[in-house]
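Here it is, the structure, as structure tokens.
Here the complex is missing a single protein chain, while all its other protein chains stay put.
Order of writing sets the chain letters: A and B. Residues in each chain are counted from 1.
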Amino acid sequence: MIARLLEGVPRRGLVCLAALFALLAVFPAFAGGYLLSVGFLILYFAFVGQAWNIMMGFAGQLSLGHSLYVGLGAYAAAALYVHFGISPWIGLGASIAVAALAGAVIGFLAFRFGVAGVYFAILTIAFAEFARIGFDHFRWVQGSSGFFLPVANYTRNDLWNLRGSPVMFYYLMLVMTAGAFVLCHALLRSRMGYYWLAIRESPEAAQALGVNVFRYKMVAVVISAAMTSLAGVIFAFYYNNLFPEQIFHISRSIELILGPIIGGIGTLVGPLVGAFLLTGLAEGMREAMLRLGIDVPGVKQVFYGICLLLVVVFLPHGVWPPLARAFGLERKG
Amino acid sequence: MPVEVYFNVAASGLLTGLVYGLMALGLSVIFGVVRVVNFAHGEMMTLAMYLTLVLFGALKLDPLILLVPIAAVMFAFGYLLQAGLINPFINRPEHSQFMLLVALALILVNVQLIIFGPDAKGIRTAYSFDSFQMGKIIVDASKVYAAGAALVVAAALFAFFKYTLLGKAIRACADNYDGARVVGLNVKHLYALTFGLGAACVGAAGAMLMVVADVTPAIGPAYTLLAFVIVITGGLGSMPGALLGGLLIGATEALGGVLFTPSAKSMFAFALLVLVLLFRPQGILGRKAA
Partner (left out) sequence: MTQRINRRQFNQALAAAGAATALSPFGIVRAQSARLKVGLLLPRSGVQAGIGQDCHRVVQITSGILSDLGLPGLEIMNGDTESNVDVSRSRAERLISEGAQLLVGAFDSGQTTAIAQVAEQRGIPLVINIAAAPPITEQGYKFVFRNFPTAPMILGDAFGNQLEVFAATGVAPKTVVFMHVNDTFGQAMQKGFTGVMTKFPAIPYKVADVIAYDPAARDLSVEVAKAKATGAEALVMVSRLNDAILITRELVKQRWTPSAVLSMGPGWYEDQYLKTLEKLGDGPLSFVPWYDPNKKLAQQLLAAHGKAFPDISLNTNHVYTFEALLVAADAFKRAGSSNPKALADAIRATDIKGNVSPGPGIQFNAKGQNDKLKNSAIQNRGGKLVTVAPKDAANARPELPMRPYDKR
């Protein structure tokens, strides 16, 4: 099975990936608290971007309300932990279930009724907003006054209850991101991956050829939602507080799709590259402002927006494809 | 709850809905013709609102009079934006357009933050605090004036599209891009013109909104979403649809708020949107796509 997974992947690509993984694995050893927190963020956005990419890049559905799944996953696991003391490893089952259900509902409503393109995007926004307002009123998880997880000390790493140092969370995120990467690769290689490609390129032709478009779109949506909810679980236990206004907010939905779009939709490495670039860019700009002594709030965001603009205008398929070509890392066939 | 409360609330919702409808009209024109997903729509309106603020401070003229120069300025802005930046994106996938406009929105919001600061700013006109009272019915005066202005501008726009040659040319572009080019229409120019018109609508709506609300840099995204909800509900490509959508959403939110809890009133607008998307995706007054 491993051979099948590795078939067709250029040697150089494998070496690069291995080197990258090794580098990321030893990163905490020489990174201070600040760089570690940035590293965590990069991995988090890489993971969640990869999850979103399944829906968009593979099945061609633009979701602008993905924060819905993050929030559902976060609240499900957090509520079970706070109210019943259930470990998040078990609680994540509930997170996946809830998010998958939400995704299935949205997918069903959209695909059965032929809602596509921009309309689908707006539909996803509507559901996320629904959740935001709904959770604001949801007393069991404290509504808008915020759901706080009890915090323990940080000297002991309690992996079972996800209580511990940032280093623990970093490694957890690294494993998750690597896992997502491998999973997406396997999915793309599978028969379903080819169906997805067909659906993305031309749904009518695929339908005519007997591909059950509805079913495979649904699968993409559900997998994407389920994966995203895991990010929510990590978020809840890393930050230890949840506010519907923040976690379901549309700005969060937009934030998590910037990575894959900038990196390259539909590609495997795109979300990683995108997450790295964007987080790096944001932090780099904050540093630059600091060094230059510019203390005007909003300036960093303006430059950030300009950079985004430039990438979108000049690199329409994202940053990764030209990079891949340059380094000879393109996939053959 | 006394009956007149429902009437007052509904009236208020309908009036504000008209102003929102005008804003959505701008989006409908842009989206319906140029087919660009303008995710910076709300930010453009915020820009118009700040322009109104500045002009009002300098000239002390009523915003409903200022809406003419503001619409003109926004027209130019929209034209240049489309011709200069957005044009290459017309045939690109939606997510590319979306990213472009999100980046633009980010820049706009933060430039406004830098220039105007984060505090809410408003305009006080002679009639800011007036209301018309007939027995137990009370209607907000500024809303009546703003809604009236919205109707006038919308009517002007309808007339333009129905009766002028230019308007017909633009509609032709929307209906059949290739056909229009075959016939010799300068589509690029017409697109830019249309975007400009959409922006002008937004400009006028912004000026009117300054009469009833305050502006901060952060309110843009909420208006973008509102514009999309209204356009989709009312019907893409249908101008009366945008106004109808505005009225409907305004009334729904208002009545939803009064009957249930106001903090959830947006949910009713979204519920309406979902229903429309599922059962009549072309919108209430929209035409089914060919």
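As a working rule, contacts are C-beta pairs under 8 Å (C-beta built on N, C-alpha and C of every residue); 3 or more make two chains touch, one makes a residue touch a chain.
None of the values given here were measured: they were computed from a predicted structure.
**Student:** Mind giving the shown chains that are in contact with the missing chain?
**Tutor:** Result: the unshown chain touches A, B.
**Student:** Using the touch definition up top, pick the residue from A:Gly114, A:Gly280, A:Pro297 or A:Pro322 that touches the left-out chain.
**Tutor:** From the options A:Gly114, A:Gly280, A:Pro297 or A:Pro322, the contact with the absent chain belongs to A:Pro297.
**Student:** Of A:Ile2, A:Leu23 or A:Val151, which sits in contact with the chain we cannot see?
**Tutor:** Final answer for the missing-chain contact: A:Val151.
**Student:** Check each of A:Asp158, A:Glu201 or A:Glu245 against the chain that is not shown and name the one that touches it.
**Tutor:** With A:Asp158, A:Glu201 or A:Glu245 as choices, the missing chain is touched by A:Glu245.
**Student:** Counting contacts across the full complex, list the positions on chain B that touch the omitted chain.
**Tutor:** 1-2, 5, 8-9, 12-13, 16, 110, 113, 117-120, 122, 124, 128-131, 133, 138, 140-141, 212-214, 216-219, 222-223, 253-254, 257-258, 261-266
**Student:** Name, in rising order, the residues on chain A that touch the hidden chain in the full complex.
**Tutor:** Residues of chain A in contact with the hidden chain: 32-34, 36-38, 41, 133, 136-137, 142-146, 148, 150-151, 154, 165-166, 239-241, 243, 245-246, 283, 286, 295, 297-298, 300-301.
Operating definition for what follows: only the chains that are shown with their structure count from here on.
**Student:** How many Å are there between the centre of chain A and the centre of chain B, using C-alpha atoms for each centre?
**Tutor:** Taking the average C-alpha coordinate of chain A and of chain B, the gap between them is 33 Å.
**Student:** Which of the residues in chain A end up touching chain B in this complex?
**Tutor:** For chain A paired with chain B, touching residues are 56, 62, 64, 109, 113-115, 117-119, 121-123, 125-127, 129-130, 133-134, 136-137, 250-251, 254, 257-258, 261-262, 265, 296-299, 301-302, 304-306, 308-309, 312-313, 316.
**Student:** Mind listing the chain B positions that touch chain A in their complex?
**Tutor:** 31, 37, 85, 88, 92, 94-96, 98-100, 102-104, 106-107, 109-111, 113-114, 221, 225, 228-229, 232, 261, 263-264, 266-267, 270-271, 273-274, 277-279, 281
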